[in-house]
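So the structure is just underneath, and the comments pick up after that.
All protein chains but one are shown at their positions in the complex.
The first chain written gets the first letter, and so on, giving A, B and C; residue counts start at 1 in each chain.
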Amino acid sequence: MSGYFGPVQPLAYDPDAEGPALRHYDRDEVVMGKRMEDHLRFAVAYWHSFGWEGGDPFGGRTFDRPWFPADTMELAEARAEAAFDFFRILGAPFFCFHDHDVRPEGGSLTESRDRLNRIADIFEAKMAEGGPRLLWGTANLFSNRRYMAGAATNPDPDVFAYAAATVRDCIDVTHRLGGQNYVLWGGREGYETLLNTDLGQELDHMGRFLSLVVDYKHKIGFKGTILIEPKPQEPTKHQYDYDVATVYGFLRRYGLENEVKLNIEQGHAILAGHSFEHELALARELGILGSIDMNRNDYQSGWDTDQFPNNVPETALAYYEILKAGGFTTGGTNFDSKLRRQSLEPEDLVMAHAGAMDVCARGLKAAAKMLEDDRLEAARRDRYAGWNHPEAQAMLAEGATLEGIADRAVADGLDPQPVSGRQEILENLVNRYV
Amino acid sequence: MSGYFGPVQPLAYDPDAEGPALRHYDRDEVVMGKRMEDHLRFAVAYWHSFGWEGGDPFGGRTFDRPWFPADTMELAEARAEAAFDFFRILGAPFFCFHDHDVRPEGGSLTESRDRLNRIADIFEAKMAEGGPRLLWGTANLFSNRRYMAGAATNPDPDVFAYAAATVRDCIDVTHRLGGQNYVLWGGREGYETLLNTDLGQELDHMGRFLSLVVDYKHKIGFKGTILIEPKPQEPTKHQYDYDVATVYGFLRRYGLENEVKLNIEQGHAILAGHSFEHELALARELGILGSIDMNRNDYQSGWDTDQFPNNVPETALAYYEILKAGGFTTGGTNFDSKLRRQSLEPEDLVMAHAGAMDVCARGLKAAAKMLEDDRLEAARRDRYAGWNHPEAQAMLAEGATLEGIADRAVADGLDPQPVSGRQEILENLVNRYV
Amino acid sequence: MSGYFGPVQPLAYDPDAEGPALRHYDRDEVVMGKRMEDHLRFAVAYWHSFGWEGGDPFGGRTFDRPWFPADTMELAEARAEAAFDFFRILGAPFFCFHDHDVRPEGGSLTESRDRLNRIADIFEAKMAEGGPRLLWGTANLFSNRRYMAGAATNPDPDVFAYAAATVRDCIDVTHRLGGQNYVLWGGREGYETLLNTDLGQELDHMGRFLSLVVDYKHKIGFKGTILIEPKPQEPTKHQYDYDVATVYGFLRRYGLENEVKLNIEQGHAILAGHSFEHELALARELGILGSIDMNRNDYQSGWDTDQFPNNVPETALAYYEILKAGGFTTGGTNFDSKLRRQSLEPEDLVMAHAGAMDVCARGLKAAAKMLEDDRLEAARRDRYAGWNHPEAQAMLAEGATLEGIADRAVADGLDPQPVSGRQEILENLVNRYV
Partner (left out) sequence: MSGYFGPVQPLAYDPDAEGPALRHYDRDEVVMGKRMEDHLRFAVAYWHSFGWEGGDPFGGRTFDRPWFPADTMELAEARAEAAFDFFRILGAPFFCFHDHDVRPEGGSLTESRDRLNRIADIFEAKMAEGGPRLLWGTANLFSNRRYMAGAATNPDPDVFAYAAATVRDCIDVTHRLGGQNYVLWGGREGYETLLNTDLGQELDHMGRFLSLVVDYKHKIGFKGTILIEPKPQEPTKHQYDYDVATVYGFLRRYGLENEVKLNIEQGHAILAGHSFEHELALARELGILGSIDMNRNDYQSGWDTDQFPNNVPETALAYYEILKAGGFTTGGTNFDSKLRRQSLEPEDLVMAHAGAMDVCARGLKAAAKMLEDDRLEAARRDRYAGWNHPEAQAMLAEGATLEGIADRAVADGLDPQPVSGRQEILENLVNRYV
């Protein structure tokens, strides 16, 4: 035990607590036939909570953790100790990590891999003691300066190869630790300026890289899901995995739409100009909804703020879309959220997560109630009911033609009258649940 | 002749003119082996220049044109007269229109079609006299209240049918007038709130509608290109044809990627968070670049401002991408640009177009010179040169595996070093041309 | 009675109602020693609810009200009848209007004034029967094309004079009807392009105009507050009353900071890049908080969406700032909110307001509880407690100098250590109330 967070005692569920507690998230409470823990599948993000030092573009480290700077294996081990204490305090069933978060990079691919495996040994032991499971692993292909112009899309083929080796190692470790998914976030797969970029070639290389990853997954028998995490920009001017729709087109282009799903982040959705629920609903309809990175972006800050979720009406709409998709399978709710850099204390880290878990639990419960009560869905079905008529279905069926439909419209003297969309009434309805 | 613009005298090309003239656009000047007119293929947009009355959400008509309100066929004819005068003054080789712009809607589909044909008769006669050709026609499926909840994506199947009949008539007229393309802009194909929307069903209906249109085009022997015009939002909260990448995925989903191309608008690109050149380059690489709507959006106004293009460095980058694609085939440069509502005079309309033509001509000439000088492309090729090596190509070839590449990276002890991207030097280079 | 809304029966407060009701807003419930009605001082906006026809930049009227188009006095009277029915159904204690909303403009200033007075006669009679009071009146100085280049800031001095006459008449009517405030919204006081604008001269004219208004108010004995409503842009590229801070500087420049307060709108705050609570808090600290326009802007639509408020956590933070200011005096909560244009039915209008009233009531009650419990304020006081020390106060007192403070800092060997800002813990705290 690290001692950093004081005595390692799981946070209790206590709706009426004055002090630190979970007020809404009771992991064993059954919602729509499933325990909340199994619905929400919370994961803690190693990077933000144990790797991020509190810096921003205008200032350096503010956090004073005993494991900083984690540039030795000893400090990396101390960090792991603290992290698993933290997981236990929260009672989080999952965690997620990049290679880069858990060990200092070595002087060579081999040394980096060895270090990763040494930390994985520690993780394995901790996990065997009832620690959390691994929601997903991933490789950091963006921080090192070798990746400044991309990993799979780097103009230098050696970087492509280097990235391939790194991902191989990270999938191996993820597989060994029983990871439920493997994520690719292409933070540098994009460009700073079109002037020096061959867009078509870079897209092809990215498609190629992903195919190699998919093949490898099958070869080693990894049963987890390969996930892409969309983001529109930052740090780059443009990122190829812009949003759900863009990634869908990309997957179709390279024939991967049945192999790869998406890890969708609230903050990234907002940066792309979409609501979180839009991205979730679209991914569901396209059959590529995988997992979520839960956080909140300041709608008025044009960069990735990764705040802890704090608005219940918003989380309710997000979980509503997820419940409509049948809930998570391999996916879960990863808190890709970081403390504000002024939140210095261990208590801040604990309470930020506890608050977020409660906000998600309130959202889930409201969403479940909405779905069970069926008023919203009934209104939606009603709105489209006209399409159940045979004449309407015929327009969608094989054999229909534009001119045939047109002629009928003329013949019938169609003059369709608008019907209220009832948006405010539906918004009021939602407000009865949140 | 309408007399509205005074004597109908084509604007002369005169670089040194004090008064109204074209200072940079000499239609017969040969650029990269082609006359500028044949490169740029300018079109005037009927709606903004002859239909729009100068209103905005906070005030009504400011323009005092003799043909307003064009709610009778007489006024519609007066408008056509003025429009063709204007086309001749500008020497524009093309124009574009919606059904809605050229005739008042009738009381029935039949009457609307008849009216459209009566105006088309006038157009046909004018065009035969050497008036401009038709770059594209389109149907307005967004202004009438029947379309408030969408056309192809309307919850009411009768609206789908009504829209089908309207599009049929508009394609017929476009075909008859020798239109080079037919455009679909789905201004209402989207949603105001997800709460009342069945995203998946609406997308399927939209895919279906487009397939019907493509089939019809072939049936009647229309040789023009079917174009979709992306826009991310406004008037809706979300529009399905969000941007180039989104439409590409949509076309793939419904098997239409070889049948349909894109009409890309500068202002819509910006509203979607992209540069215009990004959208053009991406469409080119995806094989779906069709035509452009040239205008300029205020980067700081969050709605579609449709200003006339006025920044040469920007138009140069746009035409650079178009020239790299081999130039337009059926497409062209449509000025989907409107006067500011305080620009009341006929002279404002003429000079706004003349200025825009000059800005485009300057952009085209700069782009052509850049391409011919080949410095930018040489730098780009150089940056990716490593990929020409056999070892690099092997990674992309069949048979390569992630583990194979990884093993080689380890064996070779790869340690790729970053190379300058030279962005500022390339930007300086561009500035030597614009 | 208009009959438009069915039987005129006030909405009941009934937390458990299945059908239409107020579920949270019980006007007589006492919160922090005051009835909720007296806290919230709800007002209905005549323009959005009775004047707006459902148009947007891409389509015209969707609403089918019997009083549209209200271009005759008869229809204006029918509209008034319906409006007062509506006020009674809602039980709204206030309403607001522009001259333009309530009567068609006449052919001259005199005729416009006469028409305004005729409608005011009707209002007066209705109000005497126990109808709502007037929260504020205002003049529409933006819709008519004469104002296209501004009212007080128009390059044409005749427009300045015309606007002066119009405002005089509107203040007179507001005074006569017992209005609690008079509002100026400068929708066209700004510019489309700096190229044709004399910024300094326009600002001076605007300052002058406001001084004239203030003088007039005193002369006629109008006891209400003169309010400016900030907005950053739309319809203009730039509006002079950009935000709270800008208007404060403007008032200081023209010596009006003790005469004029602000009417702050949520949507306008957002368009200016601020949270609503920021604008409220700043206005309070600057002593110019007057009244609010309550609505919600879509954070991702770059124009004024004027949606009904629907997010309780947000309204709670807004009313928190208002309660900290001691609540409204002459101000109130005006619903400057409009139906989505697909919400066609009378029921939509009623329920949109009812939902908004409930959202505000929930916000107010949460805010009051937070303030009474004092945890948030205690944390804030604690954070600044160091400033209560004499040495700290001395730095702020007369006689302190930079060098004196610097010398002391050196002498004391100051090395201040950062203290947690506890943001997430405070956000969690708020979530216990909302």
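Heads up, the rule we're going with is that a residue touches a chain if its C-beta (ideal position, glycine included) is under 8 Å from a C-beta of that chain, and two chains touch if they have at least 3 such contacts.
All values derive from a computational prediction rather than experimental measurement.
Counted over the whole complex, the shown chains touched by the missing one are A, B, C. Among C:His274, C:Arg296 or C:His353, only C:His274 touches the chain that is left out of the view. For the chain left out of this panel, the touching residue among C:Gly51, C:Gly131 or C:Pro232 is C:Pro232.
Note that of B:Cys170, B:Leu339 or B:Ala409, the residue touching the chain absent from this view is B:Leu339. Across the interface with the omitted chain, chain B contributes residues 23, 62, 270, 273-275, 299-300, 308, 310-313, 339-340, 342-345, 347-348, 351-352, 354-355, 358-359, 418-425, 427-428, 430-432, 434. Interface with the hidden chain, as seen from chain C, comprises residues 108-110, 145-146, 148-149, 154-162, 164-165, 167-169, 192-201, 203-205, 208, 212-213, 215-216, 219, 232-233, 238, 242-243, 245-246, 248-250, 252-253, 272-275, 277-278, 281-282, 284-286, 317, 376, 379-380, 383-384, 386-387, 389, 391-392, 395-396, 400-403, 405-410, 413-419, 421-423, 426-427, 430. Across the interface with the omitted chain, chain A contributes residues 54, 56-62, 142-145, 147-149, 187-188, 192-193, 233-235, 237, 271, 298, 300-304, 340-342.
One rule holds for everything that comes next: only the chains that are shown with their structure count from here on.
With centres set at the average Cα position, the gap from chain B to chain C is 40 Å.
Per-chain CA centroids place chain A at a distance of 35 Å from chain B. Each of the following residues of chain C touches two or more other chains: 62, 300, 340, 342.
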